[in-house]
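Missing here: one protein chain of the complex. Every other protein chain is in place.
And then subunit A:
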Amino acid sequence: MSLDLLRDKAGESRVVRRRLLVAGIAVLLLMGLLAGRIAMLQVAGYQHYASLSQENRVRIAPAEPTRGLIYDRDGRLLAENVPAFRLTVIPEQVEDMDALLTGLQEIVELSATDIERFRDLRERQRRFQEIPLKLRLSESEVARLAVNRHRFPGVEVKAHLTRFYPYGAIGSHAIGYVGRISEQELRQVDASQYRGSSVIGKSGVERFYEERLHGEMGLVRLETNALGRTLRTLERDPPVPGEDLHLTLDIELQRVAETALGEHSGAVVAIDPRDGAVLALASQPGFDPNLFVTGITLEDFRGLQSQPGTPMFNRALRGRYPPGSVIKPFLGLAAAAHGTVDPDEEFQCNGLYRLPNVSRPWRDWKRGGHGEIDLTQAIAQSCDIYFYDLAYEMGIDAMHEWMTGFGFGRPSGIDLPGELTGVMPSREWKRTNRGEPWYHGETVNTGIGQGYMLATPVQLAASTAMLANAGRPVRPHLVAATEAPGEDSASRLAPAEPLVAPVTLQNPALWEEAIGGMAEVMHGRRGTARAVAEDMPYRMAGKTGTAQVFGLAPDEEYDEDEIPRELRDHALFIAFAPVGAPRIAVAVIAEHGGSGSGTAAPIARQVIDAWLLEQGELPDVAADVGER
């Protein structure tokens, strides 16, 4: 502080005080500038801005478009819009809000969520704006409110179009459902189109075709008074309703498929092999899509989550299973075309298969073996040894190339969101995914659809259709046609290109070998599914399969003793019919169903019977066959 004594404090004070004066004058001048600016707007510009303000009294409000309807192939409504009643409150007209809510609770069931949302909205909105309290009232609630109307001034019951799925859980995994728009979804769509909308497609067709179903937002010009209350509607720019969708799905066949699966969790996919039209797409267990429409309650959602079998999981699209023996017709065909095997050559099966330099033998499912068999019989009797040897001789590289050609390890390209891709392993696949080289033993396992190989039901159905078509691929699809609002007729959607190229063989007769083997599965003396084909009025080609692994990653140890009974053996079955002029191709997976012939094949037969016999498809077919 010694310096302090030498300082010219008076001089310093003069410096600062002079500057304070300068600052004060600057402040005064700038204040004048502000006042002048405001005067310019409020005094000089008053007329101009007052008239602009008058124009501003017109307020623009969004108008929600009506969502397009969804029909099945016979014109049955699968998703419609029904008026549902909402309970709304105008706070301005309510004297004692707490008393009102207590009073209403005697008549209407109000959840804690309802009341919380109401209070939240009430803080943010104007007193004269109506605020929804409950989104869906039951009929008795509407009636009770009507009787008690005089007790609740400011309370109104308003009709509002709400999505409704008349078939409930049937077909829910294909049709999907709508639900409240989330912040994240709003960022992915054209948000300006959703200003008036409260719901958006969440899964299935509802989500995949969201843009077509939604329509275009309209505008309403409203004249408002000084307090913002609407006086009258000046002009309407009506919303454009969404397009209606006509599905290829047959809801009755869908019901048959789901009923046939019964208590099994699993999937059934049925497509028309001629064009890839999906006739049924079942995934069990299912869920009631109506629960989601006005926002699923926490209670309901927990209920769904805690149910065994994950009902929200679409097994048809996202379930990845080892295909097991159902790949044998494809692989046999490939090996014959590749020149690895001669289809007519007799092969000796004694029940054991050994690789050179490997001490542990591979066993056949049938103790003692099948004896002398050719390709057709190897398919019909599902001889494992035949295919172990075939795979080893053919090698993983050729197998990968041919099986990929049939669609294995590739997406089917179906018009539903979230399809997963199966796995058709190769040396390169293993190197990138496992960081290991390929071993001969793995080639042998791949020969019977085990090991790393995985397939989804929808992809299996598409591959089966390709076999039925003698190599012509189809792309599975659920929407056949769309109908724009105001138009009388629906316009067909141009079918999307298949993701797989056609397979052409130098010797087309080989198709008959594979298909013949599959027909033997059903109709042959020793076919694995001959019991299922009893009294069948048409000829069917099928193949049974059993998947030995569930829930185990391919690199995990498989220890049968440690795996509970209910986690063993998925039953698989693929089929198409009638042989010669196929109208339906089916893939069935029944989780923990045991054997393919015992569980999965009967399910497929019920579906095919329903389609060919009850739906009256067979007579046409007979005529077709007759013409040939």
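One rule holds in what follows: contacts are C-beta pairs under 8 Å (C-beta built on N, C-alpha and C of every residue); 3 or more make two chains touch, one makes a residue touch a chain; residues count from 1.
By definition in this document, contacts and distances are computed from a predicted model.
Novice: Can you tell which of "NADP-reducing hydrogenase, subunit B", "1,2-phenylacetyl-CoA epoxidase subunit A", "Branched-chain amino acid transport system substrate-binding protein" or "Peptidoglycan glycosyltransferase MrdB" UniProt lists for the chain that's not drawn?
Specialist: Of "NADP-reducing hydrogenase, subunit B", "1,2-phenylacetyl-CoA epoxidase subunit A", "Branched-chain amino acid transport system substrate-binding protein" or "Peptidoglycan glycosyltransferase MrdB", the absent chain's UniProt record names it "Peptidoglycan glycosyltransferase MrdB".
Novice: For the chain not shown, which residue from A:Ala50, A:Ala143, A:Ala159 or A:Val358 touches it across the whole complex?
Specialist: Hidden-chain contact among the options goes to A:Ala50.
Novice: For subunit A, which residues lie in contact with the unshown chain of the complex?
Specialist: On the subunit A side, contact with the omitted chain comes from 3, 7-9, 11-13, 15-17, 19-20, 23-24, 27-28, 30-31, 33-35, 37-39, 41-43, 45-46, 48-50, 52-53, 56-57, 59, 123, 125-127, 224, 226-228.
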